[in-house]
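The other protein chains are all here in position, but one chain of the complex has been omitted.
Should a chain be cited, it is by its letter among A, B and C, assigned in written order, with residues numbered from 1 in that chain.
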Amino acid sequence: MSQRDEPAGSIYDLGYRRYDGPRLGRRHAMLSLYLFSLRGAFGLGRRTSSKIIPIAIAIIAATPAVIQLGVGAIVSSEHLHVIRPENYFNFIQIAVALFCAAVAPEVMGRDQRTRTLPLYFSRALLRSDYVLGKLAALWTALLFLTFVPQALLFLGNGMASSNSTGYWRDNWMDFPRIVASGALVAALFASLSLLVAAQTARRAYATVSVIALFVISSVISEVISGTAGGVWGQAAVLLTPFEVVRATILWVFQSNAESGSALAQADLPGYVFFAMLCAATAIAAWLVVRRYERIAV
Amino acid sequence: MNRAIVELTARQLLGQRRSLLLVVFALIPVGIALLYRFEGQQPNHVQWTANVLGARLIVGTLLPIAAVIFGTAALGSEFEDGTAVYLLSKPLSRSRVVLSKLLVAWLATGALVLASVLVAGAIAIRDIPDQGVLLGFAVAVAAGSLAYCSVFVLLSILTSRALITGLIYVFIWEGLMTALFSGTKVLSIRQYTIGVAKWLTTTSERTFAARLDGPEALALMVVMSILATWLAVRALARWEIGESG
Amino acid sequence: MPLLSTRELSKRYPGVTALDGLSIELEPGVIGLVGANGAGKSTLLKILLGLLAPTSGEATLLGYDVRRQGPELRQFVGYMPEHDCLPNDVSATEFVAHMAQINGLPRAAARERTAETLRHVGLFEERYREIRGYSTGMKQRVKLAQALVHDPRVMLLDEPTNGLDPAGREDMLDLVRRTGNEFGIAIIMASHLLGEIERVCDHLVVIDAGRLLRSAAIGEFTQRTQVLAVEIEGDAGPLAGRLAASGLRVKMEEHTVLIGIEAGQTPYDAIRDTVADLGLGLVRLEQRRQNLEDLFRTPEREDADVAAG
Partner (left out) sequence: MTATTERETATAGAPAPAPAIEAVSVSRWYGNVVAVNDVSFALGPGITGLLGPNGAGKSTLLHMLAGFLAPSAGSVRMFGETIWKNEALYRRIGLVPEREAIYPFLTGYEFVLLSARLHKLPDPEAAAARAIRIVDMGSAQDRAAAGYSKGMKQRIKIAAAIVHDPEVLLLDEPFNGADPRQRLHMMDMLREMAAAGRTIVFSSHILEEVERLAENVLVVVSGRLAASGDFRQIRKLMTDRPHTFTIRSSDDRRLASALVSDTAVFGVELGSDRLTVRAADFAAFAHAVAKVARGAGVSLFEVLPTDESLESVFSYLVKR
């Protein structure tokens, strides 16, 4: 082949080639699982029909922020804050619950339903890695509802303000609070809904069970609050994730509950709710790990 | 009815984890009634028992959830698991299969909810005259279970997503639409059940109100049950195996 | 280094012993794994894959201890389960690339190898479509691809032809054979179909009641027996009668006459002449081989059978 005047032409071997490149192990496996599940949560790389519900719900969750920004732009008033960051959750709580019901079974039960679990567990991945990857994926997906719209709102408010620097100076503390509250809310909802979804391979049961968890806990909490007095009536608000989250957000923002609301009636110190949220998140996550450690595949 | 199918279905419905979950559900009204009894602040026990315990917790939540789970599982799980062929390839009419399945779903739902009503109600109402509230809800719940189950058994033959469809009916249609549009009450088993319960009590309208009159509610309930059962029998008689088997 | 080595490997469930002190040593190759249902075949596979922990004993695969070095070992293992294991709402490309990454391949390498592996298993245009629309044969190919994509050193295949029609079965067996012989990947393949094992494998392991029954090269299982089979068109009775009369030991099976050969006997010409004399149609004449199936029959072999008859 060294001679130039030889006609150029080669036949290449299309046979099997070995792979000699790097093998990146558990951490990489976990990261891939996380990204794959996160994409799956929004139906990316899937047919259009699997994108509609999660993306529509995420849009609904961003709508209050968009409206506020729009109103701010037109009216151009510093003081017209219809939606305070500590109240944002009140507008989107149903969207968050529906998102969990629709997406958690997709994130968690799917591999059990399609019997893909043995493929994961026979690879360079531990069962606990699998669960943590899935938890992280749903948590991140929920941040698109609980954190991203508010962050945009915060930035938008600042930029729309006639005195941006003044706005940032006065309100900069809101940003870490938005981050913290968004992360906490997402953590509780992610771990609770995954715990429920992990109990069954059947998607319909999982969706229904997640909704049932939210609806029934709210009904019970509300009925008990309205029925019993004393410690029982006070503690009833701890039975529903919605009130726990609401109260934790208020605590993070050092704000108070509206008078007349269930939280105001309960009159418990904020750190109790924060502790409840952390405990519930941790216990739920631990239970999911435990379930997957034991599941036979 | 066929005794072998009845026994089989009873084991199917009662021997599983979801039945245990339902028993826990059924205990919730009892727990709340206990709380009410010892910590309650409401002055009118009959009013609380009828509206909060009866209409809201039991008829509004426990009854439809128990019925949708038992009703769709009785026959639906056979289609889902592929065991239906064992029943349908036997020399017995398909109407018997439907009726046997419905009977067990009804008995399971009815027994569970009835127990919850009677125990929770007896705790909440204390010793004052109860103006027929306990009896009213007991009878209404027994009848309501049948109406719900017949509809859900029908759904389980018509669609493989009967559970979801059933829950949409319960929560969206009965829960939301009926609250917004009063006219939809004629298609709400929850309203039939409350109507029948109210009919059997001697409470005043201010203590406990129903949207449908007693006779009207009962008639609608009977029509609904018979219609759903008849359609279920017809649907199973025409049932064909899916392409997947 | 042996491919697989187990020492006194046991797995007990309450009331059931799936593996009972199994000790095996296997060199790389295409290995068939056969055993009755419940004999411990799938338990062994699951232990090797880290899906199940043994009750006692040790197992090493590729020199890694399956218990203590699970994640490291499994980077080099491919597994094709018997059952459906594919999500149906993604494409083959997306799924196989994902599985490659789960096995530690960097993103770019995963993509490249996915394309190549799917071509190897014979999936072309359809690889961008959702798996839901695939035929059984295509799904089996995807299952094989995900087990092969990360270039494992050993592949564990559980009933790879399950649910395939005859043409699909032929294709799959061909793929398995090529993977083992051309690609140089060791294969352990469990199957109930002895014909398949015989066609694809070069070594056979038979497990029974959780113990090793036999482990040997395929050839040793299919040695020629001292029985000649003569199949003719029509009734075999007269032929059997004549041959018996000439002093041969014979046995009849529908259209076939079985003849036991004793040392020094060469009955070939006698058979030829008898067939010709009787004007029969000779369909088949062969020396019988030992049949893999005989392992699962009641102990008496055909030789003994004919000898007795």
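Miscellaneous remarks
Everything below uses one rule, namely that contacts are C-beta pairs under 8 Å (C-beta built on N, C-alpha and C of every residue); 3 or more make two chains touch, one makes a residue touch a chain.
All of these numbers come straight from a predicted model, not from anything done at the bench.
Shown chains touched by the hidden chain across the complete assembly: B, C. Across C:27, C:165, C:220 or C:262, the single residue that touches the chain missing here is C:165. If you put the missing chain back, the residues of chain C touching it would be 34-39, 135-137, 162-169, 192-195, 232-233, 266, 268-269, 271-273, 275-276, 279-287, 292-293, 295-297.
In the full complex, chain B touches the omitted chain through residues 2-5, 8, 11-12, 15-16, 81-83, 85-94, 237, 240-241, 243, 245.
Here is the rule we go by: only the chains that are shown with their structure count from here on.
Path length between chain B and chain C in the touching-chain graph (shortest route): 2. Chain pair with the larger contact count among A-C and A-B is A-C, by C-beta pairs in contact. If you average the Cα atoms of chain B and of chain C, the two centres end up 54 Å apart.
The centroid of the Cα atoms in chain A and the matching centroid in chain B are 35 Å apart.
The part of chain C that touches chain A in the complex is made up of residues 49-51, 70-72, 74-75, 77, 79, 81, 83-91, 94, 98-99, 101-106, 109, 113, 116, 120, 130, 146, 150-151, 182-183.
Against chain A, the residues of chain B that register as touching in their complex are 25, 28, 32, 35-36, 39-42, 48, 52, 56-57, 61, 65, 161, 163-164, 167, 171. Remark: chain A residues 15-19, 21-26, 28-29, 32-33, 36, 45-47, 50, 110-111, 114-116, 118-126, 297 touch chain C in the complex.
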